[in-house]
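Please read through the structure below; I'll follow up with questions.
Heads up, one of the protein chains got dropped from this complex, but the rest are sitting where they should.
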Amino acid sequence: MSVPRPGRRPARQDCRLPAQPGELLDRARPLSFTWDGRRYDGYCGDTIASALAASGVRIFSRSFKYHRPRGILTASALDPGCTVQVGDEPNVRAAGRQVSEGMDVRPQNVWPSLAHDVGSANRLVGRFLTAGFYYKTFIKPQRLWPTYERVLGTFAPGGRVSGTSKPGYYDQRYAHPDVVVAGSGPAGLGAALSAAETGAQVLLVEEEYDLGGSLRWGGAAELAQLLALRAAVDAAPTIEMLRNSVVAGRYDDNWISILQRGLPHVEERLIKARAKVLVVAPGLIERPYVFAGNDLPGVMLGTAVRRLINLYAVRPGTRAVVLSANPEGDAAVADLQRAGVEIAAVLDARRGEDLRRAVGGTGVKAAELADGRRIDCDLVVTSIGWTAATSLLNMAGDRPWYDASAARFRPSDDLPPGVLATGGLVGDGSTDELLAHGRAVGAAAAARAGFGQAEVPGPLAVRMHPALFRASTHGIIDYSEDVSSKDILAAAAEGYDSSELVKRYTTATMGPSQGKLETVNTVAVLAEATGKRIDELGTTVWRPPYAPISLGALAGRIHEPVRHSPMQSWHEAYGAVPLVAGAWIRPDHYGDPQAEARNVREGVGIIDVTPLGKLDLRGPDVSKLLNLVYVNRWSKLEVGSVRYGVMCAEDGVVMDDGVTGRLDAQRYLMSTTSSGAAAVWEHLEGWLQTEHPDWQVHINPLTTYYASINVAGPRSRELLARVTEGVDLSPEAFPYMRVRTGRIAGVDECLMWRIGFTGELSYELHVPASYGLHVWNALLERGADLAAAAFGVEAQRILRLEKGHLIVAQDTDGLTKAYEAGLGSLVKLDKDDFVGRPELVWQQELGEARRLVSLQPVDGSVVPPEASQIVRENTILGRITSSRRSPTLGRSICLGIVDVSVAEPGSMLTVLLPDGRRIQAAVQPQLAHVDPEGGRLRV
Amino acid sequence: MPARQASARYSAFGLLRRGLTRGEWPAAWRHHDLAPAYDVIIIGAGVHGLATAYYLAERHGIPNVAVLDKAYVGGGGSGRNTAIIRSNYLTPDGVRFYDRSVKLYESLAAELNFNVMFSQRGHLTLAHNDGSLRTMRWRAEVNKLEGVDSEVIGPEDIKALVPYMDVSPEARYPIMGALYHPPGGTIRHDAVNWGYARTADAHGVQIHQNTEVTGIDVDGGRVHGVQTNRGPVSAPVVVNCTAGWASLVSGLAGLRLPISTHPLQAAVTEPVKMFLRTVVVSGTLHVYVSQTDRGELVFGASTDPYPSYSMRGSLEFTEELAGHVLALMPSIAKLRLLRQWAGLCDMTPDFSPIMGITPVEGFLLDVGWGTYGFKAGPAAGEAMAELIATGKTPDIIAAFDLARFAEGRLVGEKGAAAVGH
Amino acid sequence: MFQIPCGHCGLRNVAEFRHAGEQRRRPDPQTATPEQWRGYLYTQVNEAGWTRETWYHRAGCRRFVSVQRHTVTNEIRPVDTGAPPSAAALQAGADAGAPDAGAPDAGGAAS
Partner (left out) sequence: MSENAPIARSPLRVTRPAEIRDGWELSAARSSAALRLADRTPLAKVLVRAAQDGQVAGRLGVPFGSARRDPAGTLVVGSGPGEWLLFGPLGSAAEVAAGVDVADDALVSVLDYTHGRALMRLTGAAAAQTLAKVCAIDLSDRLTPDHAAFRSTVAQVATDVVRDDVDGTRSYLLHCERSSGQHLFDALYDAGEEFGLEADGFAFP
């Protein structure tokens, strides 16, 4: 790409007309920008395309397959030939985007440049690039396809995204309007105004920069009417007006997505509106005509020249041939004449006059007429019919029908509730008729939203319109996909003869304009090919979004919840390496997990276990609930005691585990795994609410009411004694598996559980969270001489593995039942019922197929990575679920789940390491590698 | 035996000749009247039904087969999936089966004389926490034991494969590693459907579009044929290949299945110049993405969180998708989403298919594919054809029988069911 | 984003709820045969039409609500009777968005 040369004199705006009555330009504010590295001038209010066209630019891009030159066709956001790169933004619609000072605009799909374009060699072979070309070739040999593919890939259309752009500020908001009006032509304006008059809240959304639709290029009368309507909208207190914004989708229950652009501080904003009623009024899209050369620069639609002349004061050519089938086409002729364009010929399609082809290389040079005449010209204008933009109705479930007399699809008579249509979508009429229909629909919309009374009016009368789709010659049907009418015929002949199949086979309608210009012509040519009628074939389903939406807007501000414990500031200050555990950010370690673990075995350590799930259970029936959801028994748990429990789902699969303590007769505190906290709460509520609504139990979450600190190690009692008041910590008074309440570091109502996930004498403190940091600091200060130190999750994992404690979802998987997990001794099948009981009964009868065991590699210096497979030759017998180096034993230790046939203590297993080595490991007599008798935690 | 069609071979030469003569290609498949009886009726003209029909005719000399579809060829999940092919599953049964499918895909273009554009560009499944990294290693180890090329790689290697990826440890979901599966890639799904249809047709199989099965004739515990909107047809064997609609079709035979139907949504962006060569999947972020030869990014996610037969698609899907894609590749925020759509997935409790015989004699199942159906097409068709022709269930699908649910023999894919596309 | 009428909170976006499954009766765990029990665990009616199901209002009142939903249109009718939904609601496995096996395990700090 050439670099901008701002110094160089800009191109003169030779095609710029004197001021037009309805022009959108602010001539007081000229600006300049670069196109393909060269400087151009324009005015504030110009689109990129209009500014370039004013300076005589005719070629904006090259087509995707044949690399044919392309120029302005519709002069609207849909214009397929006017897609450009603006800075780091790809695929900008040059005819729909306003140009701004200093904008860096570049062409796409051109290599090396617009002028010299090797790709256009494709045009020579174009005749061979028939429908389904790729399916029929590059077939053999398969190994070469990737090579072909890379070459083809370089011809991919579109602009470039950068790998380094900083994402801008995109956001979203919710809205709850009574009425959303999509489109601000006369009908849309009427609907918005009359709905607002009832007091309804109205969101009026216009895709373009200005309200008014076709009124904007009407005569003096229309312009005057438009001014009045704009004033009325501005004055209406309950209308929120969004310009340069688009209703992108309509989803279930009138959930409506609106893309809002042009905000000062936001790149783009996605508005999610729950509308009581959606009024669809996008108007009509002018349909291109299919004939030879219909994609040459200089071939334009009637509405395109009217936009260029009236809105942007651009003279679209010097000598024109016009094919008109409707009054709008005739009006285009008048506009052209007014703009000083010589009218070489006007063909009236209503009288059977027709075009045959547009002739030229890089632009129109002449037009060949059906009667054989050849007329030199640089502009060919067609106004041969309309397509109703029914996408939003389609998304609402409506199936439009083909009205042959109007030669266009129209909405069905019974639209889904909450959706109404007006304007060109439902019929034709004068500005006043459209306005009146819009007003009636707006009143009906308000009524449906609960404001006033009004019936939905019938559709507008529909003007007869000749059915013109294709001339006697073949031309392009899908400009962005380079699909010709010949391709459609070929596809149909090959059996791809339904609108869905022909779309998929030729890719017609699958490009950036999503069929708005192409669908009806595609169906019409398919009808021609199959001898069917258009209404028999129907169109393909329009899918959201109506207009492309940036990923940034869809993502909005990214609010991924993050959870921190009250001690987070300390962890950060002391160099904790963070562990992302779902929403929780936890300290994985503080530098040396092995040392942290050793310190727990030898002295005392403290760990932040705040994420542990904690549920307050109270009421007379709590023990019933516990007996139901845990596999073990709870009836006899005394006040002041805690017990380890295992939960299974109805299929017997282990779902969670934890310790539950009885604080008084009717009050328990249940702890769950950190990741399982929410699921367990929901699980308990479910059983209570749906199966046992009669049980008297309240479940209240306390997970973050408490800061939870585990104080572990032989000297934990000594440390705790220094900060605790009101609790006798002696082994006799406070033995293993008991819970006490007392004052810690001056904080009342602290819970202390004597339990030991680490296998050491340890106390789990649950401290009112606001005091968490205070207690944490107190423990470290008062324990300084005991070398009390914090340890992280990694050290805890090492310690629990030395103890052979399993971690649900690591040492178990989605199918591991209680017996396989080595938890069989806990399962009390003599309980009448508990969740998952039947499956466990059967597993116990049949015996389990796999079992969780402890393993020690013969070579203790090797730590088999977790998930290493346990094999016999190449048959899988199990896998390592947890493995670490044990600082206590000075060797590697593992948990693994293995086939029962090899689960006996002493059996020697082969572990296949990821690097391919095979090592031997012995099954241990019990799960615990360290202190199997549990002496250390009972001291 | 029905007439075979001498179908014109596809080749560059053929294109050249027709380019010069402007001659037309013959129809890829023909229209037929519905015959009163066939040897086999297959319900569903997606890749499973068409592949089954093709292998029946081509491998087992059973061409008297009717493939019935209520709509058109490849109109269901086979034409709506994101066309990702891989075999890096978790269980040996799964790996073996999908590896067979990959092997068949590798030679499919030549076998069908139809370029299916199988692009083995490599497949990355990202791990954002130690748990999923463990699962990736688990899959890699099982894959290697089954002779499938998979390995766990680190952030640097990931960055080398996907330069636009944010592999910084500060990311909200830091990338700790990935399962890299070089043989994985993408394919042109329509081409696979059409290629099977065209070649099956050439072997005498009849494809009936717009033919909806409205009833299944079961008498004395065995199937005798089906009722359709075009009249009754009899056959001793009826195969259910209807994916999202599997429960409804089986219901016609009085059979209830452990299946619930969930929409699976997908979307494409506008085309941009090629910047993403491999397939990228993140289970934690529930997103997968690849770039087509046309330059579009194709996105998918996990199935909708509730059962539904709606294919309208949802806004929240695109919002979550975009957020997660930008979490991986923050610089592409200006890329625009062009179109979204949905297909229906027949989800089973163990994320594994249900294939083979049922309590209704002659009524066979090839369903329960969930989000994995397209990857399985060729191997499933091959196995179902063998089952029909020999009456014996091939070992490769033995683990996927319907009876496993009543007998509590679920398949372990559930252990690692991330959004593994 | 369709809406679910919550008896306590009114119309709310479906995103606030978890789908808790088709309503079904839990067999007597004492007498159920494996076939019956696994039918209850796994078999789905999977109706394409009106179905009676349970949703958990996770982000709202945290109550389990019964609704009738048309599974093709996602149209919802409140369930007239306050009949309690069923244990099927409780299947942790009910989640369809296939859970990531490497589900973020918060350190597994199970005491």
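By written order: A, B and C. Residues from 1 in each chain.
What we mean here is this: a contact is a pair of C-beta atoms (placed from the backbone, for glycine too) under 8 Å apart; a residue touches a chain by one contact, two chains touch by 3 or more.
Here the structure is a predicted model, which is why all the values come from computation and not from measurement.
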Next item on the list: Tell me the shown chains the invisible chain touches, ordered by label.
Entry: A, C
Check: Among the options A:T47, A:T137 or A:Q172, which residue touches the chain absent from this view?
Finding: A:Q172
Next item on the list: Would you mind spotting which of A:R16, A:K136, A:K272 or A:H589 touches the chain that isn't drawn?
Entry: A:K272
Check: Out of A:R9, A:H559 or A:K636, which is the one that touches the chain we can't see?
Finding: A:H559
Check: Any idea which of A:N109, A:N632 or A:T703 touches the chain not displayed?
Finding: A:T703
Item checked: Hidden partner chain, residues of chain A it touches -> 171-176, 201, 265-266, 272, 274, 557, 559-566, 583-584, 610-611, 616, 618-620, 696-698, 700-706, 722-725, 743, 745-747, 768-775, 778, 781-782
Next item on the list: Could you list which residues of chain C touch the chain missing from the display?
Entry: 8-9, 12-13, 15-16, 58-63
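Following the convention adopted for this analysis, only the chains that are shown with their structure count from here on.
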Note to self: How many angstrom lie between the centres of chain B and chain C, each centre taken as the mean Cα position?
What the structure shows: 28
Next item on the list: Give the residues of chain C that touch two or more other chains, as numbers and ranges in rising order.
Entry: 1, 18, 34, 41, 73-74, 93, 99, 101, 103-105
Note to self: Touching at least two other chains at once: which residues of chain B meet that condition?
What the structure shows: 129-131, 134-135, 310, 314-315, 408, 415-417
Next item on the list: In the complex, go through chain B and note every residue touching chain A.
Entry: 10-12, 14-16, 18-19, 22, 24-30, 71-75, 79, 92, 106-107, 109-110, 113-115, 117-121, 128-131, 134-135, 137-138, 140-142, 145, 151-152, 163-164, 172-174, 188, 190-191, 194-195, 209, 269-275, 293-295, 310, 312-315, 318-319, 321-323, 325-327, 330-341, 350, 408, 410, 412, 414-417
Next item on the list: Using the touch definition up top, name the residues of chain A that touch chain B in the complex.
Entry: 88-91, 125, 127-128, 130, 133-142, 145-146, 149, 152-154, 156-168, 170, 172, 249, 251-252, 255, 257, 267, 270, 272, 395, 397, 490, 493-496, 498, 500-501, 504-505, 510, 512, 514, 543-545, 548-556, 558, 560, 562, 579-581, 809-810, 813-815, 839, 842, 865-869, 871, 874, 876, 879, 912, 914
Next item on the list: Give every residue of chain B touching chain C within the complex, in rising order.
Entry: 90, 127, 129-136, 245, 247-248, 256-262, 283-284, 286, 302-310, 314-316, 347, 349, 351, 370-371, 405-408, 415-420
